[in-house]
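One structure below.
With one protein chain withheld, the remaining protein chains of the complex are depicted in position.
When the chains are written out, they are named A, B and C in that same order, and each has its own residue count from 1.
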Amino acid sequence: MRHGETMRYLSTTAAQRAEMLRTIGAEDIEALIDRIPSKARLDRELMIPAALAEADLVAHLRALAERNADAERYVTFLGGGAYDHYIPSMINHMLLRGEFFTAYTPYQPEASQGTLRTIYEYQTMICELTGMDVTNASVYDGGSALAEAALMAHSVTERGQIVASGALSPLARRVVETYCAGPRLPVKTVPWVDGVTDLDALRKAVTGKTACVLVQYPNFFGCLEDLDQVAAIAHERGALLVVSVDPVALALLRPPGSVGADIVVGEGQALGNHLNFGGPYLGLFSCRKELVRRMPGRLVGATVDLDGDRGFVLTLQTREQHIRREKATSNICTNVALVALAATIHMALLGKDGLPRAATLSTAKAHYAAEMLGRVPGVSLRFTAPYFKEFALRLPKNPGTVLRALRRRRILGGVALGQFDRRLKDSILVAVTERRTRAEIDAYAEALGSAVA
Amino acid sequence: MRHGETMRYLSTTAAQRAEMLRTIGAEDIEALIDRIPSKARLDRELMIPAALAEADLVAHLRALAERNADAERYVTFLGGGAYDHYIPSMINHMLLRGEFFTAYTPYQPEASQGTLRTIYEYQTMICELTGMDVTNASVYDGGSALAEAALMAHSVTERGQIVASGALSPLARRVVETYCAGPRLPVKTVPWVDGVTDLDALRKAVTGKTACVLVQYPNFFGCLEDLDQVAAIAHERGALLVVSVDPVALALLRPPGSVGADIVVGEGQALGNHLNFGGPYLGLFSCRKELVRRMPGRLVGATVDLDGDRGFVLTLQTREQHIRREKATSNICTNVALVALAATIHMALLGKDGLPRAATLSTAKAHYAAEMLGRVPGVSLRFTAPYFKEFALRLPKNPGTVLRALRRRRILGGVALGQFDRRLKDSILVAVTERRTRAEIDAYAEALGSAVA
Amino acid sequence: MNEYDKLVFELSVPGRVGYSLPEADVPEADPARLLPAAHLRRTPAALPAVSEFDAVRHYTRLSRMNFGVDTHFYPLGSCTMKYNPKINEDMARLPGFARLHPLTPEEASQGALQLIGELGEMLAEIVGMDGASLQPAAGAQGELTGVLMIRAFHLDREGNPRKKVLVPDSAHGTNPASTAIAGYQTVQIKSEANGEVDLLDLERHLDEDVAALMITVPNTLGLFESRILEATGLCHAKGVQVYMDGANLNALLGLARPGDLGFDVVHMNLHKTFTTPHGGGGPGAGPVAFKAHLAPHIPTPAVVRDGDAWRMDWKRPKSIGKVQSFWGNFGMHVRAYTYIRTMGPDGLRAVSENAILNANYIRARLLPYYDLPYEGASMHEVVFSARRQKAQGVSATDIAKRLLDLGFYAPSIYFPLIVEEALMIEPTETESKETLDEFCDAMIQIAKEAESTPQVLLDAPVTMPVRRLDQTLAARQPNLRWTPPEPTR
Partner (left out) sequence: MNEYDKLVFELSVPGRVGYSLPEADVPEADPARLLPAAHLRRTPAALPAVSEFDAVRHYTRLSRMNFGVDTHFYPLGSCTMKYNPKINEDMARLPGFARLHPLTPEEASQGALQLIGELGEMLAEIVGMDGASLQPAAGAQGELTGVLMIRAFHLDREGNPRKKVLVPDSAHGTNPASTAIAGYQTVQIKSEANGEVDLLDLERHLDEDVAALMITVPNTLGLFESRILEATGLCHAKGVQVYMDGANLNALLGLARPGDLGFDVVHMNLHKTFTTPHGGGGPGAGPVAFKAHLAPHIPTPAVVRDGDAWRMDWKRPKSIGKVQSFWGNFGMHVRAYTYIRTMGPDGLRAVSENAILNANYIRARLLPYYDLPYEGASMHEVVFSARRQKAQGVSATDIAKRLLDLGFYAPSIYFPLIVEEALMIEPTETESKETLDEFCDAMIQIAKEAESTPQVLLDAPVTMPVRRLDQTLAARQPNLRWTPPEPTR
């Protein structure tokens, strides 16, 4: 082994190894692993690259990182489920506290009150945003949250069909389909009209066999669904209403809890977490309290200690895999606690005034952008439905070509929609957060003008 | 006041302010400051720029930062007292622990054992490198350390003249001159020959009035002084020997303590600290134990607590300004504890094997670079004295022009020496650390070839 | 005892601000004019209002109420609580990674795709498989993914997915749970007296209805399944696929490879073996490596080489589909990649060797004091039983709590289920002999206290921010969110 490179994460020296082997009563390490049949032993070195010294490795990774068009060097209007919102710098400093990020799931609550308290805060804040009674400690991401909601609705209603809005994130919908394959739950997709779920079609799709209706708010196109109507349609037939949300938008928009949603899920990345090329993200999961015992994932509850002092524990664990095994409400074990911690601190910092302000700025700038981009000759808004911070734009030229031209001007102009829906192959999805400035939007409009000219 | 921008570092709300004023019994804040004569009050807003939102400010500072040719985007051969050595990434994570970086000088030792212990470790490690008995908790930087050493020698010897090697860092020497102005201590500079102190001239300069001889090892040109000789000359006349060192080099080189140095100082930046455009840096300060009561700066000592357990405190404070005021050994109060902490962790991580290895790699690569650069037609080594990780190179063309040409190829080729010494206006000082690769050195040689062609 | 007992809501004061947002720079910024009234919230969400400093001190203080690997030995069995290198964190935060949007076109995210692709290749080599999918977000999702791949494989070949998955009784809870979600009936296979899977029982259960055997190597007792080649062979003879739960891969790096043991698919926990931090519960990453015959079924998109470039391959009609909205926990991939490139082949092998050494050292030192129900050779962890102490009136829980007072996190307890009063100890390779000795000394002290002063154990912990907590109350009267106290007058 070479100097340093491989040894700095190991603490046992050769002399200590010998001493330890003596205590164990083994001749050498080989003697400890002789239970592995020799036929099963690897008789060569792993064929992976040799160790790199720290400085060389940093240089290598930096070079890889620089081959990506990130939101630091590019002005980004990409959305579609992941957003470049403002992240107070302070959050990262808290995440780097070793006591937080090198801890495990708080199985010993007395030595994990820090984590437990932050989760309890998180549960409370997400309940506030969604308007629901109960929130779990997180699931993996928005897509798997939606999938878990479908399975939970199936188990609550004991019905076998899932009805999904066609204006769901197509990526999240695919996750739902994957999770529904095992229990063989057909996922029926209801088409969209003018950017929102076709309510007539929905009414037809929902039957007495429907476990739930899955709808997104704001939806994949950024448009605002009529949740009252969707709720009425679902509940009329005894189906549960599952709403997938953008938590930033909920700082300003009506919480699904207030329209009678049964389960609210969503992608929480926008709350204080970086884009990270898609993960780790944050699966939000809230429901009505009557359903809590069918809920997937961990829950933290308040209780008291022997002295009567307040303390926090993991609770209602009989839902979980480590206790209920094949009868558990979900297979989830590791979740995304640290991502939820970032979200918690983000919500605390922005707080009661700031989160609505970020939401307001985002929607205001999105509307300004829609106006400015819509003025470019040949370019128009694809839909007329009200939208929040994201909108679809119809282009007079091939979107791929236009987006490439914009990239050359360091603008990530939007997401080409043709990859998700052939009917939209002339359109792009443009997201605008409070982080974009008017000057950047104006520059985008100008660049788009040249690109489509 | 606008939303957020200015308020996020203040915690008192308007309602609380009113309540507090009630408790105080004051009508308003104005009532609290009416002791300031109205003639003395500022009757307008400060004329500084309006507050910037966090994201805008980050963008602004990033733009400023990017206008600098830093060692991340350029391959650097700059030295002359500040070096681009490898810094294990782990160090920064420890410095960011709030308990370390937001603490004050450990005046309450029971609540400051963390800081006190790291300083005690630091004192020990620097003693090991310098070969001296005692090390203080740090002074500002290498230059002020040298100046403090001159003043200390003056007070120990009660003599009034300072003799300085001409191969000292010219910048550090200017600091010595500044500090010596008040007590009117003339600083006599002894010329260099072939990159090292002219010993004959030194012998003549040192008299019975000499308080100390200041010499640097390796010296400003990277060359190795004959410390035995210098020590003999100084001590023969009863002067103290003050050696300014590069602590990285001392991992490999003879410690000045072993040749009889009385005071050893130095610039400690190279131990785990970034270049930071010149500061904060780390003033090393060690001496013989007989001199400890004349030493400037803080000292941490081991002691016991009421239960007999080991603990650490600031000690021998009667040397210091807060107790001795005008009779203190120095005026220093705030030092550079956090920089010393970085150095401590650096020395711990590299440790007994690693620091010599970094030093070895540096000197090896420097010798390789000297060889390769010296092969460029018209280019030659300026001196023949042995050198450590830095050497002077004579160029056949104006160094400013050559360095500019190199910069266009993302190489910071060295420091033009003409700015410090007219005799060296055809030369540059080239520093090579273990961080430079052979490929970078070869590329430099190739670029230098074109630049001087 | 509780020095600090605040929730952030209890710091909230109306009007305090912890953020910094720019003023609106666009002409219209009144939501009431931009959005239909019906969509607007009537009352604001009751989030707290705190200053940045309030939040810094609050969360810093909360952090200090936690044990973490950085502060304490954390011998939590099965969880591989090793040192999480700091450089990993730095690399994951490079803007080119951290601020990269998942829908950035392939040509503009080549660095990220290369990292995913190369990490997949390295992981596949480490486990001796033909490829790896990095999409699963954690071990359990890896299991689901793997079982669904097996399901798709059977469906494709036989027109039906088969019905059952065999799982040993020592398995982790996620194994049966994942199996169930994948639509299979879980059938439990017994362990032999020596703790290894009972091959006779296995053989008895193997029939045409069995889709897969799911087994953990080394198993949750820390034992290598010495007849694993036979087991995988038996399965394959019946067309049964063999899934390896790779949570314990830390015992095998460079020593043995699941692929060579006959496994068809294996998941890894990057947050165990490959040093990505656990973050107080997550995130993790659970890549799945597979033999070539399962390749058609892996999640879309597959990240594949395309000449010198990398691209996302979406055109895989037999794929199980997606398990994450995007491409997996990329931030964790960066960390694991950094780690593997730091260690190299000899380094990885040294990891497992030292992990095994450390576990055996603890085993040797504690053997006189605690019962070892399964005496086979330990790999990277050792599972004792506190049944002797239980007879003295002291449970595994009591021992765990006492350890907290003595400055150590606790082992996993009551898992695996087949061990009475289980104490599952996994030291990992990054801990020093000195730490192991201190831990063993503490465990020995506890064994003696169980005899002499059991009350000390029953009362523990007494040095934590809280004493033992009332779990029953928490479950009977769930209090799952903060509510403002009733106003008092």
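The rule is short, and it goes like this: contacts are C-beta pairs under 8 Å (C-beta built on N, C-alpha and C of every residue); 3 or more make two chains touch, one makes a residue touch a chain.
All values derive from a computational prediction rather than experimental measurement.
So which of the visible chains would the left-out chain be touching?
Taken over the complete structure, the missing chain's partners among displayed chains are A, B, C.
Please pick, from B:V339, B:V376, B:V402 or B:L448, the residue that touches the omitted chain in the full complex.
In the full complex, the listed residue that touches the missing chain is B:V339.
Touching the hidden chain in the complete assembly: which of B:L284, B:V300, B:L373 or B:V430 does that?
B:V300
Even though one chain is hidden, which residues of subunit A still touch it in the full complex?
2-5, 7-11, 13-16, 53-56, 89-90, 92-93, 98
Over the whole complex, note the residues of subunit C touching the chain we left out.
Residues of subunit C in contact with the hidden chain: 3, 11, 13, 20, 51-54, 56-57, 60-61, 64, 70-71, 83, 85-86, 342, 407, 430-432, 434.
Just so it is clear, only the chains that are shown with their structure count from here on.
Go through B-C and A-C and name the pair with more C-beta contacts between its chains.
A-C
Let me check something: if the centre of a chain is the mean of its CA atoms, which chain is farthest from subunit C?
Computed centres place B farthest from subunit C.
By the touch rule stated above, which residues of subunit A touch at least two different other chains?
54, 58, 86, 88, 93, 96-98, 349, 353-354, 357
Quick check on subunit C: which residues sit in contact with 2+ other chains?
14, 16-22, 52, 56, 60, 85, 87, 89-90
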